[in-house]
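Below is one structure, written out as structure tokens; comments come after it.
The complex appears here without one of its protein chains, the remainder shown in place.
We just call them A and B in the order they show up, numbering each chain from 1.
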Amino acid sequence: MSNVASETMHHDEHEHHEQSFISKYIFSMDHKMISKQFLITGLIMGLIGMTMSVLFRMQLAWPDKSFPIFDTLFGRWSTDGHINPDFYMALVTMHGTIMVFFVLTAGLSGTFSNLLIPYQVGCRDMASPFLNMLSYWFFFASSVILMSSLFVQTGPASGGWTVYPPLSALPKAMPGSGLGMTLWLVSMIFFIGSSLLGGINYVVTILNMRTHGLTMTRLPLTMWAFFFTAVLGILSFPVLLSGSLLLVFDRSFGTSFYLSEIFIDGHALTNAGGSPILWQHLFWFLGHPEVYIIILPALGITSEVVATNSRKPIFGYKAMIGSIMGIAGVSFFVWGHHMFVTGMNPLFGSVFMFITFLVAIPSAVKTFNYLATMWRGNIRFTPAMLFGVGLVSLFVTGGLTGIFLGNAALDIPLHDSYFVVAHFHIVMGSSAIFGLLCGVYHWFPRMYGRMMNPQLGYLHFWLSLIGVYMVFFPMHFMGLGGVPRRYYAFTAWDQFAIWNDMNEFITIGAIIGSFAQLIFLYNFVSSIFFGKKSVQNPWGSNTLEWTAPVEQIHGNWPGEVPKVYRWPYDYSRPDAVEDFVPQNVPDDVVPVEWAGDPHGAASAHNEVSSSDAKSESVVHFSWFKKLGMRLGVL
Amino acid sequence: MNTQKNKTTPLQTQPQIMENQRLILWLFMVASILAFGGLTSAYIVRMAAGNWYKFDIPSIFTWNCVIVIASSASMIWAYRSAKNDELENVKYGLWGALLLGIAFTLLQFMGWNELNSQDIYFSPRRSDNGDLTPLISGSFFFAISAVHFVHVIAGLILLLVTLVKAYRWKVHKKNLLTISLASTYWHFVGILWIYLFLFLKYWN
Partner (left out) sequence: MLHFNMKKVFALLTVILVFGFGAFAADMTKDPGFTNGEKLFKTNCATCHALDKKVTGPALRGVTSRRKEAWIIKWVKDNAALRATNDPEAVAIFNEYKGVQMTAFGNLSDGDIKNILVYVENAPAPAAAKAPVAAATDGGQPAEDTSAWVYVLLAILLFALLVLSLSIESKVSKLLGKELINWNKINAIMFPVMLIAGSMYIYHYFTKYAPYTYFSVGAGTEHGKVLDQMFMVTLTITGIVFILCQFLAFTFPYFYRHKGEGTKAFYYPHNNQIEFWWTIIPSIVLVSLLVYGLKTWNGITMQDKPQNAYEIELFARQFDWTVRYAGPDGKLGKHDYHKIGGANFVGMDYKDVASHDDILNVGEVHLVVNQPVVMNLRSQDVIHSAFIPNLRVQMNAVPGIPTSQIFTPIVTTKEMRARLQEEHPNDPAYNTWDYMLLCNKICGASHYLMKMVVIVETKEEYEHWLATLKSPYQAENPVVVPATDTVSTNKTAALK
């Protein structure tokens, strides 16, 4: 037994050697440094994606105006101050790919899972710091490869971030389907590798490395959210990998997985028997869980921030866990709702519609729980709290329009219209981004030991909230007027002219919203160097990351790892002096259960068994492992 | 600030499902299963759409199933020997598994060649009379078995690593993790082959 223990302890040995610049800052295996790497890369990619959106929105709003900046930035992809239609498609594609994967998946999960998991479960670092380091560098490689596709002769991938074949399989169909698409696929392969490595690490650390007294039902909701996010990733990204592999084969080896009966550029291609719809199945099998991979961490962060800043327990902790499980589980069976108008068997449409409606229920439960947490709270408006409340508002708006789209019949006139663009931008592009920003404001002191400027934070929030509602709310009406998405201009029909004013309004909103993000970036960067030094627990929070010293150290805690005696939501307990009781406060100082709470919020009792004292350096296995060992399989 | 490795800190008293590295391996295998799930689902869906060319799978692939079983048996012997500190047998067992694994590789290539000689290719080929052979069933067979083969290579590397460790006398009763993980993964790759083989042979 002890030899196993020593093997899992070996990573502590590197605490004792001096770290070079390279091993401390570049190829760091410390989860705190890796989380910053994910954050910085994610923010840079976000800036690029956001700039792309402002530029193509300018083209949309003022199609007759000539913008010299397009010629400067895009060179031959722009003509007389107008973006070329095929490059417009490329910008839209890159914007979607960058935002969905690089900002909202890696930038959100990668940052906060890495930062918080070892801290909040009470261990020194991830289960495998080496794989963790690889996970970041695969992500970095993926980013570089994707960005490089902007500079190739035929341009980047341009078939939308969903890259449906045959468009994405045939370089003759659009220039972006040439080398640019190959680079997109290579970038995704690295990205999937990064996600898998990260996700596996997160799952193992949360399951296996919790500190003394930290049962699963004493974990903060951030941990539950990140855990299920990682599980979703492990189960769904491999299917995209398979699908992408088949696309690579079709593009480069003449196979016919997705291609059939195609006549292009004067030739009838020899591909036969393939189905473009097959790609859609394989893509959306990842694609739908992907959006939950995006929103779950944001929701977990919101739980934490709203509870801490309302000085109240999160309402319905167990229900919240159940909702996370429900959302995660159901999300695997709804992918077909992206394919209602592909001509697939209507029976499948019915099944997918049915299950899609089910996933609305746990989402609603979570929303009500957030509101109930704020009810009769003692709310302190940090910038993080503002973004948390903003997320709730946006989640409600975006989630409700999902009910229209999930209805297969209603989807017939709504699919691929601006109504859909409004829906996913509000629920994902705004709500989840607010979660990211909420997390940055809240955990900035933990990451950098300093505080961000709160007033700039307030300004950032209000401008952002106004910005996103300005940009995305009007789009619903455009969708209900029959305006399709991914259109370079609306000149084909006179009846689209009525939306010109709205297009301008939306673009102005986008410019305001983007400007607000610049305020945030200034605040973020300047606070790293000049921000007010933080105290150890600036928010009066209960979770374990705030029990570590302000100056980050390798191994997180200077002495022992804290032991946990209670759940993380003892805020404003009537029988406590302070309005918060951190998890590591022993039960002789403040009792675990409050006599006035009949159901016992922290119902798990602290086991102080005598055997613990003896088995100090020994790993203690569960019944599962013991059975496996007895059977000789584990 | 330097941290001290505090020997009195209990590692964790929360039960572990299994050791970290083992759980990491299992999660990776789960991901792999999902990837093959995607490929085999694609196969099933495509097959149901009709126009599916049935061909006989060369018997070499059946022989490979036997080799897989033999290789796993050798691996089990190696592990048991390690548990009993029979260090010479550990090496023999590992060699057996490795050599049978290489034999598997060779037979796979022979099998693929045999399919090519029967005009079943991964990608369409023009034959002498100008006909193209876009046999999607062939493409699927090659794609699935090739992806499996990539996993075999990873397994061979793991075996090699364990073998090197064995030669350094580091695989024994008190140091079973490496051989245990290599063994688990090797069995996984083997069972995966048998499942895929049966699937490709009988699900058409």
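Just so it is clear, a residue touches a chain if its C-beta (ideal position, glycine included) is under 8 Å from a C-beta of that chain, and two chains touch if they have at least 3 such contacts.
Keep in mind that what you see is a predicted model, and the values were worked out from it rather than measured.
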Fill in: Displayed partners of the chain not shown (whole complex)
A
Practice prompt. Among A:Phe112, A:Phe237, A:Trp443 or A:Tyr469, single out the residue that touches the unshown chain.
Written response: A:Tyr469
Worksheet item: Of the listed residues A:Gln19, A:Thr154 or A:Ser622, which contacts the missing chain in the full complex?
Response: A:Thr154
Worksheet entry | From A:Leu91, A:Leu104, A:Leu146 or A:Leu167, residue that would touch the chain that is not displayed | A:Leu167
Practice prompt. Can you work out which residue in A:Ala141, A:Met216, A:Met325 or A:Ala360 touches the chain that's missing from view?
Written response: A:Ala360
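By our rule, only the chains that are shown with their structure count from here on.
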Worksheet entry | subunit A and subunit B: spacing of chain centres that average the CA atoms, whole Å | 33
Discussion item. Give the list of subunit B residues in touch with subunit A in this complex.
Written reply: 1-24, 27-28, 30-32, 34-39, 41-42, 45-46, 49, 51, 122-124, 132, 134, 136, 139, 143, 147, 174-175, 177
Discussion item. So in the complex, the part of subunit A that touches subunit B is made up of which residues?
Written reply: 3-5, 7-9, 12, 15-16, 123-124, 127-128, 131, 196, 199-201, 203-204, 207-215, 234-239, 241-243, 245-246, 249, 253-257, 270-275, 278, 281-282, 285, 549, 551, 553-555, 557-561, 612, 615-625, 628, 634
